[in-house]
Structure formats: C-alpha cells, structure tokens
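Complex shown without one protein chain; remaining protein chains in place.
After this line comes chain A, so read on.
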C-alpha cells in the first residue's frame, strides 16, 4: 500500500499537512450532564459528558480534587464487532493518559474535595482516537464551566519513510510510527506526548513541529464553536 504517493497525495486524497474533516458541537446534552460535547475527526466520533464538580461518593480524606475518566468503546465502533470489557488494557491505558493530562490542565486547587467525572463514548474509530478524546474533553469541560488554564487541543502526526504526515487515519496509523501531542492553548507547551512505537531521534522534531501546528488549527476550530455557542446563549438570554 502506498501511504504517500510520489505526487504527494495520501490514501484518502489529503496532502501531507492537511487535517481530516473536523466538526465539533458543544452542549449537546444540556439536560443529562453539566457539560457535554460531540467531536468528529474524520470518521472518529466521540461524545463526552461531564459531571461535577460534585461531592465524592465515599467522602475521602484527601483535600484534592479527583478527576475520574471513563472511556466506553462501543462494540460497533470498529469495523468488526468486538466486545471490550472495562478492563481492556488499551482502554485502561487511555484512561490513565487522559487523567494525567487533565490533572495538570484543570485548576484543581479551585475545587478541593470534589469529584469531576468525565464519561467518554467512542461511537466510531478511524485512527487518532486519543487526540479526539482530548478535544472532546476540553470542549465538555469548557461547557461545564470548569476552570482550565487554556485549551488542550490534540492531534496525531507520523513519519512515513522520511515524510511527515498530519492526522493519521486508521490505515496510516497501522503502518507508520506516529505520535499524539496535546498542546496548551496557542503556546508550544505540551500537556501530552504519546509515542507508542519507535521513531528516529533526528526526525522527531519535524514530526512534533507538524503536530503542534495541527493542534493550533484544531484549537481555532474549537474556539470558533465555543464562541458561536456563547453568542447563541447570549442572544437567547437577551431575547427573553
């Protein structure tokens, strides 16, 4: 399979530095959660619901704010139906990564002795799942009004031979070494860097640079949606 043709096109017709179709909605489930969002990156589709900050069930001794993440990968999300238990190793790893990322990005000192619970449902998968999950969580947290230092926007990038490619889909992800970054706001600081296979050190920098540029673009798109939603609410309130 030719992941990147000599004419500079990828399997799905994108060029090297193009993101997949990115669509997001905020406040999708206003009645069932404190904050909610829906994100599509290509064919990867995720719903995120936030509950909290609220009182933890068992009142723990700690003064800290607890962030609890649940990831539910639906059976129909991949092209072959497959049941995954909660203890699925890959899912567990995702959960840990996400918890760590957002521990640092939420102003947890503002919410002592509380629990913030995030429920993520993966409706469809086509590569770049971690990035999409991060983006959905950022939007849902903003919707819930939980204080964060800045947006966390994430996207994957990979290395095919010597070519760097942005936002890998499932086919590309399987055949290339790739990484996912989560960028804080418009800075070049990383809240998340995930590299699960090998990548030559001398190429790492260019892959990182491309992923950061891609994340900034995603942040812009998310920001547009947040502002659109904000204006909507403002208008509705004024009408009342």
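The rule is short, and it goes like this: a residue touches a chain if its C-beta (ideal position, glycine included) is under 8 Å from a C-beta of that chain, and two chains touch if they have at least 3 such contacts; residues count from 1.
Criterion: contacts and distances are computed from a predicted model.
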item: Candidate names "small monomeric GTPase", "Exocyst complex component 8", "Mitochondrial division protein 1" or "Ribosomal RNA-processing protein 44"; UniProt protein name, chain not shown; value: "Ribosomal RNA-processing protein 44"
item: Residue of A:26, A:39 or A:164 in touch with the missing chain, whole complex considered; value: A:164
item: Omitted-chain contact residue, chosen from A:43, A:74 or A:114; value: A:43
item: Contact footprint on chain A, counting only the chain that is left out; value: 4-9, 12-18, 20-21, 42-43, 79-81, 124, 126, 161-165, 169, 171, 198, 200-202
